[in-house]
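Below you'll find the structure, written out as structure tokens, and then a few comments.
Certain chains of the assembly are absent from this excerpt, and the rest are unmoved.
First chain written, first letter: the chains are A, B and C, and each begins at residue 1.
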């Protein structure tokens, strides 16, 4: 089983980006944690990041045929991109949506995710550990 | 560390209640899983359920002073009860919100949670395992 | 065949409660009429009333397995309670919704019923006789 973990715009800055909101863990540290939990669960984990909406669509399209599930934190594109949602629907790979902060405690435009309606599951507000929780939850769902 | 797990209206029917939406696991089975994970994490887990909004408020008020975190699935009251949110704010105990189904893939009135803005974190759509994921995530956040 | 008739908050005051809106027939008189029509139709009729949302949920849950249809006038909870609707969906018993007054000729907040979308049928504005009309209609639908 292979899981693709996609991080969207500005998540490459984690650790220094508004740390009172997003915490001080870097994306590299999160990816190390994901590798550890992936190994524990017996699944292969691949991590990708891009600031470009089109590149994220390309990543998702490229996952077809080789990936069993996607953990995605599309950052700000979560709130505006219908094209990423379409890509996820087009490849028909189950996905779990992650946000570091509790998006429902933030400004109005962040309280709606365009991706959520098509997701298997969503979690937010757990900070960096949210990624591995989502990985655990998605793998459990795929194995059920 | 002690965690209170509160389940709201109609969750006592889990397993038989609209199983295509809520799954076939019963609340008793979920509580057994929570006990196992609580033991693993070294925290005490207490589970309560009620169909009465007032009784849930009483439970939350009663937790003050003895409980360190709350995992709450307030069922339909999640979408309508400001009084439960006030109780959670009044006792100032961090809480994580859980939903079995992906509420953002359901009818409009279920896509907004009155409790979410005050929560530490929220997860939905992971089914019965969502309870133990929330427990793990909340304990991690409290220990951080 | 057994029909449960549920009346919600403030309906115990029928006859004296704003009689220009709700009429002068008491709930006891309505229940007598329901017994008469139930006998005519060959169905057992049980009548319950409560001012407590949680108690109404308990009633509905308790009906599972022994009741074939529900006639419900949830009073003000019709307009605010998603938890009662969930209970009705959870037990999967067909129900008809009744209101004494024409709710569409009243204040805006009374013109929407949270229960209606899940109901088999709805009637309003017929006053006290609306209960027996709903009983007739629901029994006919169940027998069809």
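For this structure, a couple of remarks:
Simple rule for what comes next: contacts are C-beta pairs under 8 Å (C-beta built on N, C-alpha and C of every residue); 3 or more make two chains touch, one makes a residue touch a chain.
For clarity, every value in this text was computed on a predicted model and none was experimentally measured.
Here 3 identical chains are displayed in place, and the whole complex they belong to in this file is assembled from 12 copies in total.
Please note the rule applied: only the chains that are shown with their structure count from here on.
Taken as a contact graph, the chains are arranged in an open line, each linked only to its neighbours along the path. A rotation of 180 degrees, rounded to the nearest 5, superposes the Cα atoms of chain A on chain B.
Ranking every chain by how far its Cα centroid lies from the centroid of chain B, the top place goes to C.
Spacing of chain B relative to chain C, judged by their CA centroids, is 31 angstrom. For the pair chain A and chain B, the distance between C-alpha centroids works out to 23 Å.
As a whole-number value, the distance joining the C-alpha centres of chain A and chain C reads 47 Å.
Shown for chain C are the residues in touch with two or more other chains, of which there are none.
Listed in rising order, the residues of chain A touching chain B in the complex are 96, 102, 104-105, 113, 116-127, 129-130, 133, 136-137, 140-141, 144.
Those residues of chain C lying in contact with chain B across their complex are 52-55, 57-58, 61, 80-83, 85-87, 89-92, 114. In the complex of the two chains, the chain B residues touching chain C come out as 8-10, 12-13, 16-18, 50-55, 75-77, 79-80, 109-110.
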